[in-house]
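Here the complex is missing one protein chain, while the rest keep their positions.
== chain A ==
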């Protein structure tokens, strides 16, 4: 399997290298869909210039990267293009290995369950076959590397690619069962953009499951491991934050990175939901609605963790998707990360209900973003409402996509325990209705 993966990587790198050399690169790096104030390369360069001049990069309101990123680029600024390509490669390989391992586990579990005769007999057609699962990891790598969104994001040198790499490494370490590394990478991801905090729950559940510790609040072993993992996580987070402090010897970065993410002062249009809403709102409601919007991102982790406590990897996918939809400065790079997981759930295809509609809407919206932007900003004939309408539609489609997968996953689980052909009490054919 190494050869196809190498081929995929080579093709991906070639596309990126060609685009970096073309005149499109500059155009792409200006697109609001691809770069946000948080991760624009222009701003990184500005921060570096300030740093070289001996000024705090956070003075002024341009630079919002974390100190580690700026010191990282301090050394590799000349090789930035290669760094971004490598980051994409790392993400793809990490996801590839993670999914491979996960699929092995899934298949083993299914085998045990079959041997124990735990599935109803009419569910045989729901079983996953090795043939079908064989290419899934490769498809994941392909979905990530060849996704136009990833390519755009990489060519724009958006630091989103680096965040994705960290999250992918976190997923790999978690699935491989290394609690320490998983905690460290989760801390790094959180340090980069706060929101991955919500991935704590799925990682913990996965590691618990791996050690055969039931998720039971009355068991001491549960609490023991939870506190261990939390300690590792918060410990490494503290170390990283302190390291940043010592690098710059100031706490400036806290308000200007995390304050910036949480209080959303920059209302440049993007593909998210924040900008239009907060541009329209009266100032004295702002704080309240910021709280509401931000809680929105974190809130879903509670019900989802309860509902999906036996399926931590799917929970992880859901959380990443929710973050990329509801975060304050989303870009297409974030979307690419969760879309890479879609091949993993390809066995849910038969239960998906709106996939055609959603795909059409996502496609149409992606094409309409630049068109309406042109009409609004250059031609002056349309206005921000047109652009926001598309943003809204795009996000609705994403939400539908995610909830469709969620529903399909639950439904498959339901069928696996209750049989595929459900009967009503009176003997008629029953259908499942989601209300």
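A few remarks follow.
The working rule: a contact is a pair of C-beta atoms (placed from the backbone, for glycine too) under 8 Å apart; a residue touches a chain by one contact, two chains touch by 3 or more; residues count from 1.
Everything below uses one rule, namely that contacts and distances are computed from a predicted model.
Hidden from the displayed complex is a chain whose UniProt protein name, among "GPI-anchor transamidase component GPAA1", "Elongator complex protein 6", "DNA replication complex GINS protein PSF2" or "Putative tRNA (cytidine(32)/guanosine(34)-2'-O)-methyltransferase", is "GPI-anchor transamidase component GPAA1". Residue in contact with the omitted chain (choice from A:3, A:53, A:116 or A:379): A:379. Interface note for the absent chain: among A:248, A:368 or A:416, the touching residue is A:368. When you scan A:112, A:246 or A:356 for touch with the missing chain, the hit is A:356. Listed by residue number, the positions of chain A touching the unshown chain are 125, 350-354, 356, 360, 363-364, 367-368, 371-372, 374-375, 378-382, 400, 411, 420-421, 429, 431-435.
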